[in-house]
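Working notes for the structure below.
Of the protein chains in this complex, one is absent; all others appear in place.
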Amino acid sequence: SERPALRALIKVSLLKHEPTGKPIILEGVFVGGSAGKAEGKLMQYHPLSLCNTSEDERQESDFITIVKLEHRVPRCLPLLDKARMALDKGAQAVIFDVSDDTNAAAELRETDSLPRPVVLVEADDAEELMGLVNKNEEANVVIEIKMEPKWPHYD
Amino acid sequence: RQHKISGVSSGCQQGGCLTCSDYNGCLSCRPRLFMHLERIGMKQIGVCMTSCPPGFYGTRSPERNTCTKCRSECDSCFNRHFCTRCRAGFYLHLGKCQENCPEGHVRSDAQRECV
Partner (left out) sequence: RQGPAAPLCPSPCQCEEDGIFVMVDCSEMGLSSVPTGLSPLTTYLDLSMNNISEIQPRAFHRLHLLSELRISGNQLRYISGQALQGLHNLKVLMLQNNQLERLPDDAPWDLPNLLSLRLDANLLSKVPAEAFRGVRSLRHLWLDDNSLTEIPVMALDSLPSLQAMTLALNQITHIPDYAFTNLSALVVLHLHNNHIKSMDSKCFEGLLSLETLDLNYNDLQEFPVAIRTLSKLQELGFHNNNIKAIPERAFVGNPQLQTIHFYENPIQFVGKSAFQFLPKLHTLSLNGATQIQEFPDLKGTTSLEILTLTRAGLSALPLDLCEQLPRLRVLELSYNQIEDLPSFYHCSALQEIGLQHNQIRRIESSTFQQLSSLRSLDLSWNMIEWIHPDAFSLLHSLIKLDLTENRLSSVPVAGLGGLTHLKLRGNTELYEAFSPDHFPHMRVIEMPYAYQCCVYGSCDSYKPASQWDTEQSSTNEDLHKRTVAMYPIHADTHYDPDLEEFQLEIEESKLQASVQCTPTPGPFRPCESLLGSWLV
């Protein structure tokens, strides 16, 4: 039987705003057994930067990688290897925007042994995240497991 | 002397792209151009150019031409192991950037070379 994929809460706080500003709350889905907590600065990586030939681009502080996947970019590595490479490069977690790459979710469904969280986002949640990236709005991201109540609340 | 990156303008409108997207910039380049992944703050976009920016060298292959970073002590290089100009404080000799020159050579600060 297929294990239910745990959902992720993605809390985004813009670094330029005062710390008391309410974080933007978005959602995603954890990949395989990678559910867990993570925090770091949001950092975009081009899909081609996670290939065997890519060089080692080290970041100073803790960061969370976000990659917008594009079906038009030939896959230089399987997604699982891309995720591992991003984590090996020091990412605290990896977020894949799969809005434009419908096969991605299937490719990553049954996976194990990911040392840190990998989350898939799409549609509005992805658009909001990538919107921040596009405007170069530096942001801190906290990823947590979303607690799904067992019995829906009846008034 | 920091030159403008020759042969490029950022984003998706620049001439070198073959395919591109708003978020990732160039996804592939027109034939014979080099794909460079440029970091601008938190963004990283693909940029297509005829020569890689300072501190990077170009590698051509039938499938794709890419820019790769030189060694840290090089301002410019021919490939990963062969520098063509050194960073300040290093001196070039036969493709190597070193802090000291081999016997029989002296350091030239103007050219950053062992002469």
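Going by the order they are written in, the chains are A and B; count residues from 1 in each one.
Methods note: contacts are C-beta pairs under 8 Å (C-beta built on N, C-alpha and C of every residue); 3 or more make two chains touch, one makes a residue touch a chain.
On a predicted model such as this, the values are computed, not experimentally measured, just so you know.
Residue-wise, the contact with the chain that is not shown comes from A:Ile145, picked out of A:Leu14, A:Ala105 or A:Ile145. When the missing chain is restored to the complex, the residue among A:Ala35, A:Leu69 or A:Leu132 that touches it is A:Ala35. The chain not shown here touches subunit B at positions 1, 3-4, 6-9, 15-16, 32-33, 50-51, 60-62, 78-79, 81-82, 84, 94-95.
What we mean here is this: only the chains that are shown with their structure count from here on.
Look at where the CA atoms of subunit A average out and do the same for subunit B: the two points lie 30 Å apart. Against subunit A, in their complex, subunit B makes its touches with residues 19, 21-25, 27-28, 35, 37, 39-46, 66, 68-69. Across the interface of their complex, subunit B is touched by residues 41-49, 53-55, 57, 68, 70, 72-73, 97, 100, 130, 133-134, 136, 138-139 of subunit A.
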